[in-house]
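Okay, handing you the structure first.
A single protein chain has been omitted from the complex, and every remaining protein chain is retained in its original position.
Chain nomenclature is as follows: A, B and C, assigned in order of appearance, with residue numbering initiated at 1 for each chain independently.
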């Protein structure tokens, strides 16, 4: 458990620091376009991805993918360079923050559109008999897209090994979930006969997510059947870049409960400082390589 | 009740005879294209439409709309002429069987696409304060289309006065419902918080449908909220025109249980014969007017 | 006369305010359009405060947004739906093509569908392949669907007003992202601007730069490219090259008849579009000219468009892909020195 705590902390803290860095680079004008960070939701990325078999499983994500991407392959340099539009980015700077690909990891910037694609990937892996399962991450707001339900239906009909992870961070851009989603999100896959798991808001931390994801992954792999996992998190940062119209006291309250800070407290201070220092050092090295004027990684393309 | 039985019988028998006539005209080459008949499902049309206020309520239907159309406005001549491509058709022959419009009645040939349109109509009527409710008819197969769920969500979020009627006739074209719809159709609107009613297959007849529709309509109108009504019927005829690959004994078994024949038995034979004769006479007059070579209604356009 | 709005964005904003105040049938709907945010590009800013019952925020459901707007329009409202990024208009293709554009004709003129879909198109901001496209070409040539794109030289609010209040057919209304912050030129010494009635109901703009003499080149374009075009026209004037530009407000239907005589007289025509080269708007524009006055042209029509590729996120790659002021100017020079 201590080992897992360290591992999870290192991954979550890496994600946190990378995204804070991206926001800073953005405000410095070193990157442009848009940046959606998962501050406060790192537990989703780390809890789910660590429940997978990184060698063979297939992952689809969305516009808010940095956490998933780092938890998957730990390619911090490739990510930052990509967001910065450098040739050393994982997609040569072509994709940018919303359009990432590496090995079995894929994202796109169209809400919901990747869900049937993931469903097809699950069908391909099943057909190949690879034993791989497919995971697709969605936000609460994305549950407004019809193609998600088309995918539920097909995944259930065909018994596809796919895990739908809905990260309900309570908002879609500026819209609170209550204004965009009728009824109960946790019931949305039920009428398709899809087994469902939930991590309640009060339970949301990396261990709860990890346990829930392990159960889900075991089910999906053993039964070759879909599973719907609803995680109730909270987005601590703005939707993207700057402006945030939410109630400040609401945000502050949630910062008090930051899952990463809570996890940090479970580590001996010295260990934690060592990990933090290593992450800072790594980040500095990467940033220097990417942004140092003379660096070959700094090639425009 | 006797009055209602007669009224319902007259409407259902009219629908049945019109559609049998259309199939015959098709096989005679007098109409072309396609014809989707609702043989066996007349109770859906008659039961639901009679629960509405025909003056103000708004109705959206689909490719299998003849029954709904006749139950709504009883315009047999306008329908047959339309299907036959005559200028006297309700849409001047432009729309044909799948694209009908009259007053507050609209259909289109794209599965599912009309459902958000109906949702918008419900929003318009609510905004206008007209007191009208909107009904939209869908088939079981159409529950595969994602936009249906987008519409559920919006209708529930906005408390729109709309009744979704799913007529589960057990097949979508050649595909049995079990092969196209995972889980339970009766649960599909539940996760959106939409109140749901069901008429089971063994209860399916015009009175059950009418009672269920009345309850639904009252709820929708009084609460200004959506309702989902699942009717489990059976399609006695082919999907369209000719070929039908279903098991013949299955079809024969359902003909034994034809809801229209069962209703007929509830009428005194003399009454029934009188109604039948009147329908035949009316149909003959209409057909003569439409297809007689010299008729002005026979104008190509 | 009210004071001229300062920017393209402000013109659209105040047109929406005015229309909602004037006509109860106007309903505005879309994702994240409520105050204080007021929409991703702020076009609906202030509306939900002023008209709380007629500004509806929606779930992320582009197909249903347009579908609902269709239903509103069929039942007597005049809906204005916003699609947050033009890239997502793909999701509403069926509602636009098989529903909005068909109802009136297939129901034999018994209904109308006075629907306006507003959406921002275009790149230049590093949003990457799925948030930077100019996808209007998908919807050009769909019978009964009007596609309108005000340029900087238009009064964008007036075009929007016509789409919403006066056009009884569905209108796809294209706003190029780069135009929002741009000040509308108004009367000034750089350009001689006149509005031409091309019969579509949406004025075409005829713009002369400030160089003397008969124009040496005719540039036909629309929408967002009016921004680099303005720059180019000013620059050409400084080089004493007289140029005429023509920017239809209505992309479809497209009627270039009013500019054919100029095309014939000038003989050198450049057609520029923001979308990827191949098919799309400029071939249609070009054939209208070739068919009518081809033999009078001095040189083949020169077309400039984006590269037929994804729009990269990286700034320098994006600039290589898209049409820029320097590419426009280079094309003009090449045409001027050809033949």
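Points worth noting:
Just so it is clear, contacts are C-beta pairs under 8 Å (C-beta built on N, C-alpha and C of every residue); 3 or more make two chains touch, one makes a residue touch a chain.
Keep in mind the model is a prediction, meaning the values are calculated, not measured.
Only one of C:11, C:121, C:135 or C:304 touches the absent chain when the whole complex is considered: C:135.
The chain omitted from view is touched by exactly one of A:15, A:52, A:83 or A:110, namely A:110.
Per the touch definition above, the residue from B:14, B:142, B:168 or B:186 contacting the chain not shown is B:142. Summary of contacts with the chain left out: across A:154, A:217, A:231 or A:264, the touching residue is A:154. As for the chain not pictured, it touches chain A at residues 58, 90-92, 94-95, 99, 101, 106, 108, 110, 113-125, 127-128, 146-147, 150-151, 153-154, 157-158.
Listed here are the chain C residues that touch the chain not shown: 87-88, 90-91, 93-94, 96-98, 102, 105-106, 128-130, 135, 137-138, 140-144, 252-254, 275-281, 283-284, 286-287, 290-292, 294-295, 297, 300-301, 303, 308-310, 312. The chain not displayed touches chain B at residues 32-34, 82, 85-86, 89, 92-99, 108-112, 141-146, 172-175, 179-181, 243, 245, 300-301.
Criterion: only the chains that are shown with their structure count from here on.
Taken as a contact graph, with one node per protein chain and an edge wherever two chains touch, the assembly is complete, since every chain touches every other chain.
Centre-to-centre separation between chain B and chain C, using Cα means, comes to 42 Å.
For the pair chain A and chain C, the distance between C-alpha centroids works out to 37 Å. For chain C, the set of residues that touch two or more other chains comprises 58-59, 61, 63-64. Each of the following residues of chain A touches two or more other chains: 143-146, 179-181.
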